[in-house]
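A single protein chain has been omitted from the complex, and every remaining protein chain is retained in its original position.
Coming up: subunit A.
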């Protein structure tokens, strides 16, 4: 089988309401092979997958051909496509948390794929469902068919989605960002599972991802998409070695982007002191009137951040880093220990300490959700002024708005525009301008670049390095992304189960991790191949 073309997309174009979404896309994928489709958001990767599934939005018009084993899917009727989906093509989605029906057991949902195609009777379908769940790593003794999705973790749910997709051993498996929402260690496991399915069951895998590192060591071929077009395609090794198209090169360089952080200024005094902090959450009562149990989200955490320090805080979801962040920002009280900024507590007498708050600003992950859409940028970025004891006058206000916007690479004229007029990267620049405008001592970056495309992310990281140079910034950079933390910090804290398990200079932690968990994280993190692409303009 291997070597025969299974899927061939020929000159596929898709338009929605006259707007071109896909433009002359051609791909081929052989049985037993993995084709990675990569590119930034809006490049048409997911649309290509939905076109293959025949699940394009109602108003979309597709031309060209999508051949699966010789038949053109675009000429199939909806009823014929229903037969095909789940049977010959299986699909896995990005969000395992919401991809399953919350009111049905996992057994029913996996068995449904088999029943809907009349492949077996109810009894046989359940037996097959149990087998498939076992195959994807959910054995019956621990994960019986009667489990509901909410009783499983994100990685386990993704396994259920995979089980649904492969229950009838489809020839083609499409995975749309299957690990983007997962932690690195879970990601590594799911990628292993997908690879073994391709190897052992002879499926062809069309894998969509924005992350070059993820596919670099598993895909046989890579197709790079930009604005609805395939700009470069070829065998993985060759493509990385050649990088004929400048966009491929840009993506590669941005993915592994290293900033030049200015040298660490000599530290003279501790800025942020976290002293034996614990944070408890009450759990729901098991029975009415029973005493409440507590869940300790942050457990006896201590560290100090000196002035000029650029510290990273990494850990997987649920490790307590968000809880710790909220405590540092003074948004919530802690049950034990104390948090001092410049010697004063961040939370006092039941509310955040404003004296301290003006020395600390935060930049959040979501560049869309953290702004009021009805205010102009000038008003948005001057919001922190209310923390100041004396409000600056009108002309000083204008000066500071202009200065902050210029500092983040925007123009003073942008102050009069509304937030919807800006792209995701520009919005994150505005968020940084808002944090800078009152010249805080400390900035907390809470997953601040996680929602950005790689090229924009690289620009924002460069901006942060520049600002460090200009303003001698001290910051706490919280992220699940190990590669980003490595380049933007001097020191890193690794958090697990509410505790800091490792704390040391960034390079040292990355090259010589002491704690087994740090080692596990670093091993699981996908890495770009060690290729220095030849410059197209280099002398021969």
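Everything that follows uses one rule, which is that contacts are C-beta pairs under 8 Å (C-beta built on N, C-alpha and C of every residue); 3 or more make two chains touch, one makes a residue touch a chain; residues count from 1.
One rule holds for everything that comes next: contacts and distances are computed from a predicted model.
This complex has a chain not shown, and the name its UniProt record holds, of "Alpha-D-ribose 1-methylphosphonate 5-phosphate C-P lyase", "C-type cytochrome", "Ring hydroxylating large subunit" or "Peptide/nickel transport system permease protein", is "Peptide/nickel transport system permease protein".
Within the complete assembly, A:150 is the residue of A:61, A:150 or A:269 that touches the hidden chain.
For the options A:55, A:124, A:388 or A:421, the residue in contact with the chain missing from this view is A:55. Interface note: of A:48, A:87, A:209 or A:428, the residue touching the hidden chain in the full complex is A:87.
Interface note for the absent chain: among A:18, A:102, A:291 or A:369, the touching residue is A:102.
Remark: the residues of subunit A touching the chain excluded from display are 53, 55, 78-79, 82-87, 90-91, 93, 95, 98-105, 112-113, 116-117, 148, 150-151, 161, 164-165, 283-288.
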